[in-house]
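What follows is a set of notes on a single structure, which appears directly below.
Only one protein chain is missing; all other protein chains are in place.
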Amino acid sequence: MFDHKTLNKYKAIENKMYQVLDNEGKVILKDWKPDLSNAEIVQAYKDLLFERTVDLMAVSYQRQGRMFTYPPNLGQEAIHIAAGKVIRMEDWLVPAFRELGAWLAKGVSLWEIFLYFKGNEEGSKFINAPRMLPIAVPIASQLLHATGIAYAMKYNKENSAVFGFVGDGGTSEGDFHEALNFAAVWNAPVVFVIQNNQFAISVPLKMQTKSINLAVKGLAYDVPSVLVDGNDFFAMHDVLSYARKQALESGTPFLIEARTYRQGAHTTSDDPTRYRSKEEEEEWALKDPVQRLKGYLVRQGLWNPGQEDELIAGFKKAIDAEFEKAENFREYELDSVFDYMYHDLPDELKKQKNEYQNYLKLAKGGVK
Amino acid sequence: MFDHKTLNKYKAIENKMYQVLDNEGKVILKDWKPDLSNAEIVQAYKDLLFERTVDLMAVSYQRQGRMFTYPPNLGQEAIHIAAGKVIRMEDWLVPAFRELGAWLAKGVSLWEIFLYFKGNEEGSKFINAPRMLPIAVPIASQLLHATGIAYAMKYNKENSAVFGFVGDGGTSEGDFHEALNFAAVWNAPVVFVIQNNQFAISVPLKMQTKSINLAVKGLAYDVPSVLVDGNDFFAMHDVLSYARKQALESGTPFLIEARTYRQGAHTTSDDPTRYRSKEEEEEWALKDPVQRLKGYLVRQGLWNPGQEDELIAGFKKAIDAEFEKAENFREYELDSVFDYMYHDLPDELKKQKNEYQNYLKLAKGGVK
Amino acid sequence: MKVMNLVQAINDALDLKLREDRGVLVYGEDVGVEGGVFRVTEGLQVKHGAERVFDSPLAESGIVGTALGMAITGMKPVVEMQFDGFVYPAMNQILSHVGRFRNRTRGKYSVPMVIRIPYGGGINALEHHSESPEAYFGHTPGLKVVIPSTPYDAKGLLIAAIEDPDPVIYLEPKRIYRAIKQEVPEEKFTIPIGKAKILSPGEHITVIAYGAMIREVQRAMVMAREKGIQVELIDLRTIWPIDRDTIRQSVQKTGRALIVTEAPKSYGPAAELISCINEEAFLSLEAPPTRLTGFDTVIPLPLGEKYYVITPDRILAEIEKLVNY
Partner (left out) sequence: MKVMNLVQAINDALDLKLREDRGVLVYGEDVGVEGGVFRVTEGLQVKHGAERVFDSPLAESGIVGTALGMAITGMKPVVEMQFDGFVYPAMNQILSHVGRFRNRTRGKYSVPMVIRIPYGGGINALEHHSESPEAYFGHTPGLKVVIPSTPYDAKGLLIAAIEDPDPVIYLEPKRIYRAIKQEVPEEKFTIPIGKAKILSPGEHITVIAYGAMIREVQRAMVMAREKGIQVELIDLRTIWPIDRDTIRQSVQKTGRALIVTEAPKSYGPAAELISCINEEAFLSLEAPPTRLTGFDTVIPLPLGEKYYVITPDRILAEIEKLVNY
C-alpha cells in the first residue's frame, strides 16, 4: 500500500525511489503486502511475458519487411502492465508511443497496432478501446490533450482520471511544462507518467536535463510527484493506484517518474550500439522487470518456470493470428485519404478527389 | 553581502525571501553592510526617482496622444536600478519590456524609448547600448535568446554574463521551460530574472501557477535560485551581484524571483480597477521601493527630502528634452520599411518597393 | 433587431451559445474578469460562471492543446488568442493536431473547437499585434478558416463555427471591431461556412477581399463609380474552403479580377485566389488577375504603417489599371 505517508517519505527532492522488489524479486520493503490477489499477480506476470513476446514477434515481422517500423517496449513492460491494471474503463489513456501493455489492457487489439505499423490509419482507431487516444508522434504534445480531457471530465462530474504518458526526452519540450502547469492551476485529475528509459533515441538523460531526477519537476507546478522503480511491477502498481485515487478524490494532478531502461532499440531503424555501452546494458539487464516478478512468483511458489515455453508458444500463435488479421485487412482505398478529414467532405476536397478519380479512369491499370 | 551560505539559508522550497530593508527602510538583516558606497547609494536613489519621473512623463505624453502606448514601471524600479548597477558593459541585457532603469544604465537613450513608443523601429536600435537586445513582445521567447548568447559567450571565452528578464506571466510559456533547461544542460551563464509583479495584465499569479513561489521552478532544472524582495534595492543588488559572480565563476545559470507589484496599469490601454482591489494596491504601496530606499537614506542622514522637488524638476526638463528629440526625429521614409529586412535587398523586395514608389509618383500628394 | 458593432456581435454569439449549450467553454488570456483586451468576452464570466468563461495561464500552446483535449470529449471550447502574433506558439498544436485528429482516428474523435484570433493591421500597435496569418491556416489541411467583415456575418459565422463538428479558425478584423455598426437579429442564425457573398454587383471588374479590406475597397468603389467603373465586390468570408462557384461566375462575367489582402504577398492568400481564377475562368480573362497585398516585409510600427496599409487610393489605382488593361 502506498499512501499519503509513503508519499511524504519518498520525497523527489531527496532523490528517494520507491521500490518494493530487489533484482531477484525479494520484497525489500518492510511490512509490505501486495494489494493484488495471487491470481492477479500471476496474470500480471503472464501479461508481461505476452508484451515481451509481442515485441519479439513485431521486431521480426518488421525485419521481414512486413511492417515499416516498430518501437520496442523491451525492459519497460512493468510500467505498462501495472498501468493496464490500474486504468479503468472510465479513465482516459493518453499514450506517447511506447506503452503497449497498457494499450492492450485498455482494449486495443493487437491487429490494430500491427496495421498501424504496416501504415494504415485504421490501426489507430482502436475501435474497442473507448477513451484511448492514438499514438502521439509530436513529442509531449499529447500531455496538453490529457489536461484538457481532465478538465472536461471534472466539468462533467465524471469520476474519471486521465493517464498521460511521456518519455524522459519529452520532459524537455515546452508542452510538458504547459500541460503540468495548466493541470495544476485547473485542478485537473491527470496522472502524468514519465517513462524515464534513460535515452531519447541516442541522447542520454544527462544531456536532456540537469535536475536530480525527473519527479522533482513536479515542484515547479506544485504537482505532487514520486520517483518509482519502473522495473518493479509492484512499485508501479502501488504508485499508480495511489495516483489514480488521489486524482479522483482531490481532483488534482500527479506526476510519476518511472525509472527504467529501454533494453531494445529506439525503433527498428535504430542501432543502440552506436551510442551506449555493453556494460550499461548488462547492468540494467540485472534489473529486468520480467525476471524480477518471476523471481517473486517462484519464491512464493506461485510459478513453475517449466510452464513458460508452452505459454509463450501459445502467445506466438495468437500473435501470428492477429498479424494475419492485419495482413488481411481490406485494401487501402482512395476514400480513406479524403473522407475522414472533415465530418462532411467540403466541395474543395470532393473536387480534388474527383479529379484524381478521373485521372485513374483514364490511366487504366490504376495506381502503382 | 550575499554569498553561498546566504543562498543556502534562503531556500526557495522553504519559501524564504531575501530582504534587507523593512517598509520604513530600516535594515532588518543582522550584520548586513551595503557593498556600495554612500555616494553610490544616493545615486541609486536618484536613479529610482528618475525612472519614476520618466514613467510619469511618459504616461502623460501618451495621454496627450504623442505616443501610442507605454508600459509603466511604477513600483518595480528597485529591480531595474539594481540590475543597472550590476550589469556591466561586457554583459548582455535581454529585456522583456518593463525594465526601464536597467536599459538606461546599459546605455539606452530615453529619446529612443520614446521614439519606439511613438512607433518607429529606430527606437529599438539602442545605438549606444551594445549587448542590449530590443524589447521582446512575444512573452518569454527572449529567454532562449539569452541562453544562446550565453553559450556563445562561453564558447568564445568572454568573461560575460547574460541577464534575461521575464514576468510572472511569462513563466507559463514553454519557452521559459526550454530556456532554463538548455541553460542548465549547457552550463550557460545566464541570470534569469523573473519580475513577479503579481499580474499578467489582468490575470493574478494564482491563476498562472500553483507553485509556492516562482523561484522554486529552478529545481526543475537544477538551476540555483532565490526569492528576493524586489522592492528592496539592497536585496536586489546583493542577489544580482552574487548571481553575476557565480554565473561567471561557475559558468552556470541562476534564477531570481524578484517579488514586486505593478503599481500602475499594464500599459496605458489598461485599467487595473477592473480586476484588482484598492486594498491590495494600498497594501503594496506600503512596500514602495522608492520610499524604502529613501527611508534608509534619511535614517542614515544621507538624504534631505527638501532637495527632491528641485531634483525632479531638473529631471522633467531633461526628459522633455529627450522627448523633443524623439519628436524631431527624421521622418519615417519608405526605405525604412524595406531596407533592413535583409543585408542585401533581394530583387523581389526591390520590385515591391519600386512598384510602390511608382504608385506614389502617379498619386501626387503622396501618402496620407 | 439591435444595432451592434463587431465586438458586440461576437459577444452576442458567444453569449447565445453559452446559454444554449453547456458544452461551450470560453477561455484564454484575460478573457474572464477582464473580458478580453478588446472586451469581446465582457460580461460573459459573470453571466455564465468562472467554470465556463475563464482566464488561462499565459501559454498559447497550452490553450489550444487543452482545448483539443476538451473537444475530443465532445465539449465545444472557443478559445481566444490575444493577438494574431501570439498564435504562433500554438502552431504545433494547430498544424499537428487540431486539423488532424479526426483523420488520424478515422472519425473516432472529432475536434469541434473554435480558435478566435483578432487579426490585421491599421490599429497603431506594437510589433506582433498586426499580423495577417490566414494563409498559414488556409494551407493547413483539416481546418476551416473564416473571417467576417460585418457585425451580422460575425454573429452568424461564429455560431456556425461553434456548431461545426470540425475545427474553425475564426479571424476577427480588429481594425473594424468598433467601426462598423449594423442591425443584427438577437435570435440565433447562422451564415454557412464556405459561402462568399457578393456585396455589390458590377460589370467591369471583380474585386475579392475580406475582413477589414472590405471597407477600404468600398471606399475605392465610390471613387471608381464616379469614373464610371462598376465593381463587383466579393466578400470571401471563408478562407478555406474557398467558394469557387461565386468567384467563377463573377470573373466569367467581368473578365477582370483584383484581390486585395493585407497579408504579405509571396505565398500569401491572394496567390491562392489568383490560382483559383486561373483554374475556373482562364478563358474569360481579359487582364491578368492581380493582387494588391502587403509587402514581403514585417508590418512597420505605427509611424511607418501608412506605407504598408492598403488605401482606397491604391485600390482605385489598381482597379483603373486593370480596367484599362
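Going by the order they are written in, the chains are A, B and C; count residues from 1 in each one.
Just so it is clear, a residue touches a chain if its C-beta (ideal position, glycine included) is under 8 Å from a C-beta of that chain, and two chains touch if they have at least 3 such contacts.
The model shown is predicted, which means the values in this text are computed figures rather than measured ones.
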Inset, instruction - Quick one: say which of B:G25, B:P71, B:G84 or B:G148 touches the chain that got left out. - result: B:G148
Inset, instruction - Please pick, from B:R66, B:K125 or B:R276, the residue that touches the omitted chain in the full complex. - result: B:K125
Legend entry - Contact partner of the left-out chain, one of A:G84, A:G148, A:G169 or A:P189: A:G169
Inset, instruction - Please pick, from A:S60, A:S202 or A:S250, the residue that touches the omitted chain in the full complex. - result: A:S202
Inset, instruction - In the full complex, which bits of chain A touch the chain not displayed? Write them out. - result: 68-69, 116, 118-121, 137-139, 141, 169-170, 172-175, 200-203, 207-209, 269, 274-275, 332, 334, 336-338, 341, 348-349, 352-353, 356, 359, 362-363, 367-368
Legend entry - Touching residues on chain C - with respect to the absent chain: 61, 85, 88-89, 91-92, 95-96, 99-100, 103-104, 127-128, 135-136, 138-142, 240-242, 263-264, 266-272, 274-275, 278-279, 282, 287-291, 295-298
Legend entry - Hidden partner interface residues of chain B, rising order: 121-122, 124-127, 133-134, 137-138, 141, 143-153, 155-156, 174-175, 178-179, 181-182, 185, 336, 340-344, 346-349, 351
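Heads up, the rule we're going with is that only the chains that are shown with their structure count from here on.
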Inset, instruction - State the chain with the largest centre-to-centre distance from chain A, centres being mean CA positions. - result: B
Legend entry - Rounded Å distance, chain A centre to chain B centre (Cα mean): 44
Legend entry - Cα-centroid distance, chain B relative to chain C, in whole angstrom: 36
Inset, instruction - List, in ascending order, every residue of chain C touching at least 2 other chains. - result: 56-57, 59, 61-62, 89
Inset, instruction - Can you tell me which residues of chain B touch two or more of the remaining chains? - result: 172-175, 207-209
